[in-house]
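The structure under discussion appears below in the form of structure tokens.
Omission of a single protein chain aside, the complex is shown with its protein chains in their original locations.
The block that comes next holds subunit A.
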Amino acid sequence: MNPALGEIWVYLSTTPLLGLTLTLLAYQGALWLYRRANHHPLLNPVMVAVTVLVLVLTLTDTPYQTYFDGAQFVHFLLGPATVALAIPLYAQWERLKGMLLPLLVTLVAGSLTAALSAVGIAALLGASRESVMSMAPKSVTMPIAMGVAERLGGLPSLTAVLVMSTGILGAVGARYVYRLLRIEDHAVRGFAIGIASHGIGTARAFQVSEQAGAFAALAMGLNGLLTAVMLPLILPWLEALLR
């Protein structure tokens, strides 16, 4: 780098502008690639954008905190976006009312499966206690999951990573599960992906149809509530069982 460019870099890397702009550029690039590749599941936009950002930050020796000072403006919008989920939910209200009981039964079963299978498999394969506790709330939306992990004695920032990976795995893998099990109904598809992989799964469901998206949003919201209340109650018991 010549001296003038170096000075510009030093200036820009201390302002929030750079982290924010990089996030948007990485997202636009990832979205462009995803569309060009005909929505190929392995090119999930979140995964591609995160990979690009990690590479850029590592190569330029930029600490994550410096990047996040800018990117937090995007991160902040998770709050209003969560509130906005009420709107597609309301649009499906008529259909939802008719299947409230099946939805609630499925919610409890799916939520327990997601948390207990993750904790059980990780513990049996020898993951550390901190990692296991960080893993427990991996299927719920990021702000809830981080809070639950903290209460369980996990690491909230590790939980954020596991939550994101779960979301991407669900968004990439759900279609194969549905094909194998012959699940066609968009309401069922949306609800299942919302239970297992929260907002990233919901984002994927909205790409498929508004109905799938609304059911995914409902599942995500309800699973967040249920997990926040239930996990701190049942995990100590499960831990004793696994020991």
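In this text, a residue touches a chain if its C-beta (ideal position, glycine included) is under 8 Å from a C-beta of that chain, and two chains touch if they have at least 3 such contacts; residues count from 1.
To be clear about the criterion, contacts and distances are computed from a predicted model.
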Checklist entry - Considering the UniProt annotation of the chain absent from this complex, which name among "Ubiquinone biosynthesis protein UbiU", "Amine dehydrogenase", "Holin-like protein" or "ABC-2 type transport system ATP-binding protein" applies? => result "Holin-like protein"
Item to check | Contacts of subunit A with the absent chain, listed as residue ranges | outcome: 23-24, 26-27, 45-46, 49-50, 53-54, 57-58, 64, 67-68, 71-72, 74-75, 77-90, 93, 95, 98-99, 101-103, 105-106, 109-111, 113-114, 117-119, 121-128, 131, 135, 138-139, 141-144, 147-148, 151, 157-158, 160-162, 164-167, 169-170, 173-174, 177-178, 181, 183, 185, 187-189, 191-193, 195-197, 199-200, 202-203, 206, 213, 219, 221, 224-225, 228-229, 232
